[in-house]
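Here is the structure we will look at.
Removed from the display is one protein chain of the complex; every other protein chain stays in position.
Naming follows writing order (A, B and C), and every chain is counted from residue 1.
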Amino acid sequence: MIIMSSEATKEQIENVINEIKRLRLKADLSRGDFRSVIGVVGDERKIDFSHFEALPGVKETLRIETPYKLISREFSRLSEDPAKHGVIEVRDVKIGGGEPVFIAGPCAVENKGQLLKIAEGAKKAGAQILRGGIFKPRSSAYSFQGLGSGSQEEAQEALSWLREAGDKYEMPVITEARGESQIDLIAEYVDIIQIGARNMYDQDLLGKVGRTGKPVVFKRHFGAGIEEFLSFAEYIAVEGNRNIILCERGIIPIGKGKSFTRYTLDLASVPAIEKETYLPIIVDPSHATGRRDLIFSMSCAAVAAGASGLMIETHHNPAEALVDGPQSVTPDELKDIIDACRRIYKEIHRKPAGK
Amino acid sequence: MIIMSSEATKEQIENVINEIKRLRLKADLSRGDFRSVIGVVGDERKIDFSHFEALPGVKETLRIETPYKLISREFSRLSEDPAKHGVIEVRDVKIGGGEPVFIAGPCAVENKGQLLKIAEGAKKAGAQILRGGIFKPRSSAYSFQGLGSGSQEEAQEALSWLREAGDKYEMPVITEARGESQIDLIAEYVDIIQIGARNMYDQDLLGKVGRTGKPVVFKRHFGAGIEEFLSFAEYIAVEGNRNIILCERGIIPIGKGKSFTRYTLDLASVPAIEKETYLPIIVDPSHATGRRDLIFSMSCAAVAAGASGLMIETHHNPAEALVDGPQSVTPDELKDIIDACRRIYKEIHRKPAGK
Amino acid sequence: MIIMSSEATKEQIENVINEIKRLRLKADLSRGDFRSVIGVVGDERKIDFSHFEALPGVKETLRIETPYKLISREFSRLSEDPAKHGVIEVRDVKIGGGEPVFIAGPCAVENKGQLLKIAEGAKKAGAQILRGGIFKPRSSAYSFQGLGSGSQEEAQEALSWLREAGDKYEMPVITEARGESQIDLIAEYVDIIQIGARNMYDQDLLGKVGRTGKPVVFKRHFGAGIEEFLSFAEYIAVEGNRNIILCERGIIPIGKGKSFTRYTLDLASVPAIEKETYLPIIVDPSHATGRRDLIFSMSCAAVAAGASGLMIETHHNPAEALVDGPQSVTPDELKDIIDACRRIYKEIHRKPAGK
Partner (left out) sequence: MIIMSSEATKEQIENVINEIKRLRLKADLSRGDFRSVIGVVGDERKIDFSHFEALPGVKETLRIETPYKLISREFSRLSEDPAKHGVIEVRDVKIGGGEPVFIAGPCAVENKGQLLKIAEGAKKAGAQILRGGIFKPRSSAYSFQGLGSGSQEEAQEALSWLREAGDKYEMPVITEARGESQIDLIAEYVDIIQIGARNMYDQDLLGKVGRTGKPVVFKRHFGAGIEEFLSFAEYIAVEGNRNIILCERGIIPIGKGKSFTRYTLDLASVPAIEKETYLPIIVDPSHATGRRDLIFSMSCAAVAAGASGLMIETHHNPAEALVDGPQSVTPDELKDIIDACRRIYKEIHRKPAGK
């Protein structure tokens, strides 16, 4: 959709139409009393609208179709079998389309004993997937960057603990890949690769993780709108990998004064995204709030909003955690959370509610 | 807390301390290896920290106490009887401290028939309080501004319909006051006065509504942090009126590209605010999302997050509504929402969960 | 512009077109391969697009024209004489269309002596208009709210000092109206009425100040986009008052961590607004940055960006100022600022630069 200036001349309008035709697209002109609007018909993905904005007489351009297609509910319905999408199976666990799935574990893997202890607690509490950070994104160059940031051997050792803990407690495992150079190594050990919020825009990393074919938990950047978030998920999908689990983890808080939560958990994104794409969306209340005392409430709220799962930082002794202690819950607290969430899920689906 | 520059001289430090003493406050100096920090002990409410920032050698100042006191849980515990706060009674309805309360009705009152029809539907659906907009805040000077924006007589007539509908269906009624000049008139007719998001910062309006002594629904501005929101609620409280019902209704969405919701509903503010103040907090999912198809999910989520109530725009024929049709639900949809919310509330409180 | 869902039926499309016709507007249908788009031709101001969004089969609606007309450059060119707009004369001072104008004075009027002293210093430094706050918008109910917040007599006295200082030093005077009830009183004493950022959305206040016919400095809210800002300026213009001086004063900072400035001064709004409306736009670097040590740089930048003027808080002794000392400059500093700004203005306009 190309909006012409009210002062655009006939020649300028014709020039735009010729340019559209030159690009083998169809032009559809509407002349209003005040200004003209030209529709561009064709595969919008391949149109660089900014190109038209540089033409004389053009006021602005408006994109009507989304910049993502493969992951779009509306587009995939046209050409594909909808039944094939939306449920991601990882070992015995199904994510999407049914009961919420619980991912738990420490923010950072500290040592083998810590990890096994937490894995045991998480399993007992009802968690189905084990998380553990080995390559940690940190805001300060002086903070602990995770065991993976040392030598290659240390990284492998930490990854092997994660694998071992997962096997022992029969949980698929997930860890974050922070840089391209870590992907191959991580893919050897884990069932799901996480792309953190800070790397959401990293299209080279997304391409590489897409090509592994492994399921990916893909987190929304804290400065990204939903449209951007989905546009970057498409970078994984174009590699032939649609095992993408989206994750809402909070956006930048706005407003003056002290923030009461680390980020603003955008829970309405859960049902909004669910209507746009068949990909499942989970929620990380731990990073979103940064406050252990809010995890219970926000977990319940996320499931009530329709989340397909939760990722919750868990530590047997939050005060001793090397990273993010204040936002970790204990296994006992985790159990309360999972139980309440499952009851809420059941109540919401008890009858064909007005959803 | 006054942070001195690392290059502050002895004289500058002494000067700050003298200034603190001159204001009859106590100074508490900590000398670090790199810089000095001076604590100011006294009633922080009365300290204008920016005053100290203008003194030479001062790097910055940090406020430790909140700028609100009367509505603060922590402060009120010191000097008052906590049992006296947190439940607001309006006729037979109790808001805060128990089951969620449902406020429903049209965005804008259009005529008497419309209002009575919606009131009847809302009542049957389980709503307890009737809302109806008469003075509408609008973004465009050319949009319908509500029946109250015509003559004084028209405003009175619309208010009398609201009163009548409330009396007929035994529901307390609420409407928004958009300007100071409307307060006295509105107070004659309604049980609760609403201050909309756009007026949150209007301290003259807050003072005036506070002095009516009427219960107030006080909405967070879409650009306000929680600390600001509570600081402005204090403007009502200092008038001796603590019948304040806070309302979260979404903040400005951030991120490039199309917004999928009108605002970002900040649901974590619900439990966060609940820990800061004893005032009840309710949620308005209608304005927050602007999308009828998200109201069910976000209502469930709000109650799961701990909201003391919901305010939901309801219309028997959303496509015909003069204002905000796309975000209004029908009375049937409202019933599903209220039922699901009540079940969720029960499940969360079934046992002393880890909250 | 109404975008239909890709799954909209023929009937739904016809229904939308009939609805458009029913409202006596013209419909212009474009059928694409994937979806249909319906243009609505008519006076867009009077179309409530949300009304169409509630119709079945509609995906979304897009507004193409702006919600403001009277202040729009594009619209006013059609029907009015452009030469009549864009320069606002207040006594001998012309704002807009030429050399930048400098408004200076204390954040808050404290007493007559202080005001006269600052007025004298500001005049000598080259300022042309005197500002002085009497009704102060404050974030805390416990802060000094300005002399106008006491009795009616105190307000009148403070206003008379402002008038006297303006007359003595031959400068038009400006003060802020924070609430409707203050407008009539203020209008008696001052040449220009200021509407502060926090009141930008207050349409009743805007209507009332518009009806005084007095020139208005209208500040952008810190959470408002430019389109909203201009839409609310239209509320003043529809009252027949186009003596509106827009003022950019910073928007909410985003991003984690400590803010280095109180707000984010959006200087690109200056030339962007200059292309949208003929109304002059000035800049307030004092509130935007909150830092005296940045005022010089940001004043120069604002004039280089094309601002028609600057509003700068000035105090002969910033450390003693009751309000906003840390952001006030001294008269000597003000002189340096004004001199540098005037030189920059001259350099930019020395030849018909590529603007």
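Here is the rule we use: contacts are C-beta pairs under 8 Å (C-beta built on N, C-alpha and C of every residue); 3 or more make two chains touch, one makes a residue touch a chain.
All values reported here derive from a predicted model rather than from experimental measurement.
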* **Residue among C:118, C:147, C:217 or C:265 that touches the chain left out of view** => C:265
* Asked: Which of these touches the unseen chain: C:190, C:300 or C:321?
  -> C:300
* Of C:14, C:188 or C:332, which sits in contact with the chain we cannot see? -> C:332
* In terms of residues, what is the contact footprint of the unshown chain on subunit B? -> 1, 3, 5-7, 28, 30, 32-35, 37, 39, 41, 62, 64-65, 74, 77-78, 139, 223, 252, 254-257
* Structure fact -> Note that subunit A touches the chain not displayed via residues 45-46, 48, 50-51, 53-56, 67-68, 137-145, 178-182, 198-199, 201-205, 221-224, 228, 231-232, 234-235, 237-238, 252, 254, 292, 318-319, 321-328
* subunit C, residues in touch with the chain not shown (by the definition above) -> 223-228, 231, 251-261, 264-273, 275-276, 288-289, 291, 293-294, 296-298, 300-306, 329, 332-333, 336-337, 339-340, 343-344, 347-348, 350, 353-355
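Following the convention adopted for this analysis, only the chains that are shown with their structure count from here on.
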* Which integer distance in Å separates the CA centroid of subunit A from that of subunit B? -> 31
* Counting in whole Å, what is the centre-to-centre distance of subunit B and subunit C, each centre being its mean C-alpha position? -> 26
* Rounded to the nearest whole Å, what is the centre-to-centre distance of subunit A and subunit C, using the mean of the C-alpha atoms as each centre? -> 39
* Structure fact -> subunit A residues touching 2+ other chains are 223, 252, 254-257
